[in-house]
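Removed from the display is one protein chain of the complex; every other protein chain stays in position.
Chain IDs A, B and C follow the sequence of writing; residue 1 opens each chain.
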Amino acid sequence: MVIMSPSMTFQPVLERIAGEIERMPGRGRAADYIPALAACDPRRFGMAVAELDGTVYGVGDWRQPFSTQSITKVFTLALDLAREGDELWEHVGREPSGNPFNSLVQLEYESGIPRNPFINAGALVVTDRLQTRTGDAAGELLAFLRAESGNPSLDFDKEVAASESAHGDRNAALAHFMKSYGNIDNEVPVLLDQYFRQCSVMASCADLALAAGFLARHGSRADGSRLLTLTQAKQVNAVMLTCGTYDAAGEFAYRVGLPGKSGVGGGIIAIVPGRCTLAVWSPGLDERGNSVAGVAALDRFTTLTGVSVF
Amino acid sequence: MVIMSPSMTFQPVLERIAGEIERMPGRGRAADYIPALAACDPRRFGMAVAELDGTVYGVGDWRQPFSTQSITKVFTLALDLAREGDELWEHVGREPSGNPFNSLVQLEYESGIPRNPFINAGALVVTDRLQTRTGDAAGELLAFLRAESGNPSLDFDKEVAASESAHGDRNAALAHFMKSYGNIDNEVPVLLDQYFRQCSVMASCADLALAAGFLARHGSRADGSRLLTLTQAKQVNAVMLTCGTYDAAGEFAYRVGLPGKSGVGGGIIAIVPGRCTLAVWSPGLDERGNSVAGVAALDRFTTLTGVSVF
Amino acid sequence: MVIMSPSMTFQPVLERIAGEIERMPGRGRAADYIPALAACDPRRFGMAVAELDGTVYGVGDWRQPFSTQSITKVFTLALDLAREGDELWEHVGREPSGNPFNSLVQLEYESGIPRNPFINAGALVVTDRLQTRTGDAAGELLAFLRAESGNPSLDFDKEVAASESAHGDRNAALAHFMKSYGNIDNEVPVLLDQYFRQCSVMASCADLALAAGFLARHGSRADGSRLLTLTQAKQVNAVMLTCGTYDAAGEFAYRVGLPGKSGVGGGIIAIVPGRCTLAVWSPGLDERGNSVAGVAALDRFTTLTGVSVF
Partner (left out) sequence: MVIMSPSMTFQPVLERIAGEIERMPGRGRAADYIPALAACDPRRFGMAVAELDGTVYGVGDWRQPFSTQSITKVFTLALDLAREGDELWEHVGREPSGNPFNSLVQLEYESGIPRNPFINAGALVVTDRLQTRTGDAAGELLAFLRAESGNPSLDFDKEVAASESAHGDRNAALAHFMKSYGNIDNEVPVLLDQYFRQCSVMASCADLALAAGFLARHGSRADGSRLLTLTQAKQVNAVMLTCGTYDAAGEFAYRVGLPGKSGVGGGIIAIVPGRCTLAVWSPGLDERGNSVAGVAALDRFTTLTGVSVF
C-alpha cells in the first residue's frame, strides 16, 4: 500500500517526526554490556531515507557514525547468499525463533541448526560460511558497505571489537556448541574474531540507508550490477520481516509493517521494496533490544506516508 | 512489488498453474484425525482470485465447498478486533510461536497468554471474547461469511463439529489450562462448542476469496461499510504474515511473500493488499499442516505475476 | 545407618523437636488456593512416630485431622501396584521431574506419559487405573486407610473436594491432555471426581504414621497379610525418595535422607525401612509446597537419632 505520491519529498516528513520524537518522554536505556555502547546518550536521534537513485534525506544525527552491531547481519547474509545460494539454508533456518535472540534452548532441540540468520547463532553460521568462501568475512563486509554507501572512511571500531571479545563467552558457547554438531567449519577463535569485527563497523544513518538500497532495488547494487536475484532479494526481505527484530518481529510487523533489522547500538534499517530504504538511530533500547525512539519513528513514518507492505 | 499490469486478467495465470499442479507428483496426506477430513482425495485442487470489486476468477474445484477449519481464525480475529479494539492484545500476543500450533509449552512459560491468535490456544481466546461480546460467536462468523461471499447457503457441517468434539481433548486441555490463569471467560464446554462449530464451516475457494476481500480493501466490507480501520486491516495482515501458517510462517513468507492463513482442511487464503485476494484448496498436507499443492500454487502465482509484498 | 539403639523410645526425641519448632521464627504460608486450606494456622504443629508393631508416639497436634492432599498419592500407588504390577510403569515413569509438580511441559515432550506417580499428572494416571480396576478408587483408598490406621472415622471432606473441583482447571487440563494421548481410560469428569475426593481425605499424624507402616514392614499390612512384595515395597520407597517432595526431592534427600511424601495441606510422611514411620504436620509451606516446620522437624529427627538410609 503506497499512498504517498511518487513526487512527494521525504524531508518534511522526517522533520515532523524528529519534532515528535524530541517531545517523546521515555527513551529506554543504552546497551550496557560494553563500555562503548553504555557511553551513548539515549536521547540522541537521527533518521535518513534513501531513494532508489541514491538521493538521501536526513534529520538530526543522521550523519553521525554509530555502532551498527546486528544490522550487519543483513549484509553478511546477502553476501553469503550471493555466493552460496540455497545451500546456505541447510545450515541455518528461516523461521522466527519465538525466543530471545541468543537462546541455546532451540539450538539444542534442533541439533545445532539455528532458527534463522538473525539470531546470534545463525549469524555466526553465516559469518563462518562467508569466512570459508572468502578468507576474510569482515573485510568483505567492509568493502561492500564502503562501495554501496560511497563512503571510503567507513571502518571497524577496534575498541568495540576488543570489548565484545572480552565479553564474548556467550557467543563462544554458541560457536562451540554448533561446532559440536558439525555446523561450524572454522576454528572458534578465528570465527569469533571475524564476528566481533563485523559487529564493530561504525556507520551513519546515511551510510546504512544507501548501503541497504540493493534490497529496495530488488537485488541491484548502486552501480547497477546485480548482487542478488530478484527472488533472493525478496527472500531476504521476507526473512527480515519475520525475524529481523529479535523476539519482537511480530510487534514490529504489526506496528511498522516493513522488513527491518535492528542492532543493540540503537540503529534500525527498514526497506520499502521498490521505493526507498530507511535508517534510524537512537541508542535507548526497550527490553527486547530494539531502539525505542527508532521503532516509534518508523511507526510514525509509515503512518504519515501510508507506506507499508500491507 | 507489483509487476503485473492492472489490466491483466488472472484467468490465464490460474489455468497455467492448474496445469502445473496437475503434473506435480507428491501431494502429502489429508488430515486423518477426523473421518470427514481423512475421506478427502489429496489430489483435488481448486483456486480462486477475487479482485477488489468482487470479480472472481477460478480454476479446478474452485466452487467446491470444503472444511475451512483454521482459516476461520482470521475472520473471528477481525470480528472481535472490530468490537474490542486493542484491549484484545492484553489477552493474546502477536509474536510467532516458534513451536507447533497446539503447543502447551509456551503457554505455560507465558502464564496462559497465547503467543498469537492463530495458534489454537490464541484462537480459543479470540472465540471466547467474541462469545462474551455477542453471545453467539459461531453464528456471528457465519453471518459475516454469508454476507461477504454473497452465498446464503454457507453453513456449519454438524458432522465435522461433532467429530472435532469427540477428538477435542487437546483443545479442552488448552481451554482449561488458560482458564486456570483467568484468561477464559466462558464455561469450557460452551466455548468448545462455539469453537468446533466455527472450525466446521464449509466454504469454497470462491466464497473465501470474496469473504477475505476486506483485508485487501484496507478494512472495507463488500457493501462499502467499514469493518476495520485502515490501521487494523494492516495489522491483521501483519499477523497473518508472521503467524498464519503454523510453524512454517518464515518459510511461507520466504516462498510466497504474502499474508496468508492455512487450515488442516487443505485450504489457504492469501492477501495482496490493495489488489486482490487468493484462495486455494487441496487436501494433501505437508508435515507442518499446510496444503502441499496449495503452497506450491501460491508460490507459482507470485512468481508468475510478480505480485508480492516484498 | 541406624545409630539409635533399638530399645530407645521416641517420645523424648519428639518432645525435644517440638520445643525447638516452637521457637522457630518463620513458618511459611498456608496454601491459599482453596479456602479450607487457607484458613489453617501456619504455626500449628504435630508429629507422630509409629513402630513396626503399631506402637505410636506423638507430640503437639498429632491427633488433629488435617487435609492429607498429595500424601494419598503414595497409598493409591501402592493399591494399584498391588493389583496391576509392572504394567503400571508403561503408563507412568519413575524419574524425578526436574520441574514444578504440575508442569505440562515435560508431559508434552514425553507424549502424555507423566514422569512419575507423584506429580499431579502421574497421580491422575494412577487414580484412573485404580478406578478402572475397582470402580471406586477413592472408596478403595479410604477403606485401606481406615483398616491400617484402625480409625473407622476417617473420611473425605466434602467441602474440600468441592473446592478443589471448583479450582480444578489445571487438573482438568492435565487429564484432557493425557487423554488426547490415549493415556487416560475413564471420562475426565469421573476421574476428576475420584481424584478430588481422594485428595480430600482428612487424617491425623497418628493415622498416617500407622497407615504407612506397610512400607516400613517391607510390604506387610497391619494384620500381617501382604499388600506388596518385598521388592515392590522397596521400589515404592525408592520412588518416594527420588520424587516424593515435588521439585525439592534432592534437597529433601540431602537434608532428611529418608523416603518421604508431602502434601500442600502441610503434612509429610517419611519411612525408615525396617524400623518405623514418621508423620508430621504444620500448614506453613515453603515456595516449593513443602511444610517448612515439617521438613525442619524431620531434619532434626534424623540428626538427633542418626536414623537415615545413607
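Assume a contact is a pair of C-beta atoms (placed from the backbone, for glycine too) under 8 Å apart; a residue touches a chain by one contact, two chains touch by 3 or more.
Note that the coordinates shown come from a computational prediction; the quantities given were computed from them, not determined experimentally.
*Asks:* Need the list of shown chains touched by the one chain that isn't shown.
*Replies:* Over the full assembly, the chain not pictured touches A, C.
*Asks:* Looking beyond the chains shown, say which of A:56, A:77, A:160 or A:174 touches the absent one.
*Replies:* A:174
*Asks:* Kindly state which of the options C:97, C:120 or C:165 is in contact with the chain not pictured.
*Replies:* In the full complex, the listed residue that touches the missing chain is C:97.
*Asks:* Have a look at A:38, A:104 or A:190 and name the one touching the chain we're not showing.
*Replies:* A:104
*Asks:* In the full complex, which of C:253, C:278 or C:296 touches the chain missing from this view?
*Replies:* C:253
*Asks:* Kindly note down the residues of subunit A that lie in touch with the hidden chain.
*Replies:* 103-105, 107-109, 169-170, 172-177, 179-180, 188
*Asks:* If the hidden chain were put back, which residues of subunit C would touch it?
*Replies:* Looking at subunit C, the ones touching the missing chain are residues 1, 93-99, 106, 115-116, 218, 231, 233-235, 237-239, 241-243, 247-251, 253-254, 257, 259, 273-274, 303, 308-310.
The criterion applied here is as follows: only the chains that are shown with their structure count from here on.
*Asks:* Using the contact definition from the top, classify how the chains connect: line, ring, star, complete or other.
*Replies:* Its topology is that of a line.
*Asks:* Only C-alpha atoms count here: how many degrees separate subunit B from subunit C in terms of the superposing rotation, rounded to the nearest 5?
*Replies:* 180
*Asks:* Which whole number of Å gives the spacing of the CA centres of subunit A and subunit C?
*Replies:* That pair's centroid distance is 56 Å.
*Asks:* For subunit B versus subunit C, what separation do you get between their C-alpha means, in angstrom?
*Replies:* The mean C-alpha positions of subunit B and subunit C differ by 48 Å.
*Asks:* Could you put a whole-Å number on the gap between the CA centroids of subunit A and subunit B?
*Replies:* 32
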